[in-house]
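A single protein chain has been omitted from the complex, and every remaining protein chain is retained in its original position.
For chain A:
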């Protein structure tokens, strides 16, 4: 057994919270042949649990430093570190086939799904893991074969059980007009206002589409320029004007939409002069520096590098205390001023980053002011940062336990004892007094025949086969919705479309020529009603049969995508770090992944006008939207009813 462990070549995907623990426990257990992939660099907030990293390593590659640190106590371990994304093409099936086992310590569902497909295709067992706070889980996924090629031990694959996304959706009209939770205000401050003031000017946010799209308010046409600083306008005057615009005038306008306030409390417009004029003897106003609006900040902030932190300039050092209205207004004004004066080059380019203190301060103040107008509880800087950055909660102990459990499962597989494989769940406390368990273990789940990744899933696609081209099918359905990279499409009638490496130039040309053809007009009898498309991705070895149902007469409001994909579809929105997944099992804790990185919340829903026009359509659309994968769009936000928080 010792020899088996020593010579076993294993791949660790992820060198973060779980990865550090896993790597340590692997080498202490005698593993000596390890490759490690991680694309990230080390951040200060990793140091409370990613114990292979030191302060001096901040900014360096996690994979490389982790490998070096482990060699400090096990010099004979051969660890090859790759700083890269596991989805890069160099980590293909052949790369995976070098390994006996793949061990995942990842923080997002998209990469997990990709590794799952590669493991399925390469025939390599996968041990999966995730943690969040006190909760954690380790699951095993394999299809083992005997010498004759018959399957002997088969478990579910990672995609067999539906995964719940941590990402939540919020209707745009709620964000824009009728917020009733702190998160609504934070989404507004970050996705709408921050992007509008400091992001790319050509970037359309829902802030300025309000009037044009819905014909509400005063109906006056205005471009995004109203949010830009005007020639000769001082930073302070600009900040005050923006305050007036979004917290006074916009609130007054939304009050005119009387229908909105029949069943809810109307907001109260804020007035900057009265807020700043408030007596500073308010009980919570204990900070001397916050005495007289931005004037105090200016004199105080003389020592501060402008563009660094509005809180420092204002003397607001306690990030856990909720600011009063006056302090929020001061931070709002001061953060705009510092952005404009301290970081002029970034204005028009900025993207929200949770590690950017000034950006977080602006978002906190703006969302609190909006919350104040709407009577919503306000947040401390610390909490607002957590919500805006979608920060995953993480502690060392859970990662350590999970790292140990991964190695235990790896050892069982190496010992040739897959019948002992377990899916193990770390519980927060004993849930069943009779069982007395803090760690619960169950047998791995059975594969789901409905799984599109490993099963014989048949998907059902309702689409207009007269007006949808092959190219549209490939882009909208196969690539966007099903996360395929290089799809191949075959019909029962012998038609074939291929993409990918290994094709001659004329083959590529011929394939390209097929893209404009309508589905029902494809050679070999077409892909019309009742026909089946056999779809494959060779890189992922993802294979699925899609039954086509023709439907014309589409309601674009109800189905803006122009198709309905049913049957067993990989679960929704695999789009960013920090997604979480709920594992199967009788006592599965809610889902989990130790992400260190920026994460996102996808916000999507019909616009207010659509809602009012077609309540029924809205219902359908929301249901469908839950399943619709949306690609991350970091820089440019184009869709008007999708807000991503990242």
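Going forward, contacts are C-beta pairs under 8 Å (C-beta built on N, C-alpha and C of every residue); 3 or more make two chains touch, one makes a residue touch a chain; residues count from 1.
Operating definition for what follows: contacts and distances are computed from a predicted model.
J.: Suppose you had to identify the omitted chain by its UniProt name; would it be "WD repeat-containing protein 41", "Dynein light chain", "THIF-type NAD/FAD binding fold domain-containing protein" or "RBR-type E3 ubiquitin transferase"?
T.: "THIF-type NAD/FAD binding fold domain-containing protein"
J.: From the listed residues A:371, A:407 or A:565, report the one that touches the chain absent from this view.
T.: A:407
J.: Touching the left-out chain: which of A:395, A:485 or A:517?
T.: The single option touching the absent chain is A:395.
J.: Which residue from A:6, A:143, A:200 or A:321 sits in contact with the chain not drawn here?
T.: Result: among the candidates, A:321 touches the missing chain.
J.: Using the definition of touch stated at the top, determine which of A:21, A:110 or A:537 touches the missing chain.
T.: Only one listed residue reaches the unshown chain, and that is A:21.
J.: For chain A, enumerate the residues touching the unshown chain of the complex.
T.: Touching the chain left out of view, chain A contributes residues 21, 24-25, 28-29, 44-45, 47-49, 51, 54-55, 71-75, 133-134, 317-321, 382, 386, 391-401, 403-405, 407-408, 411-412, 420, 422, 424, 428-430, 434-441, 596.
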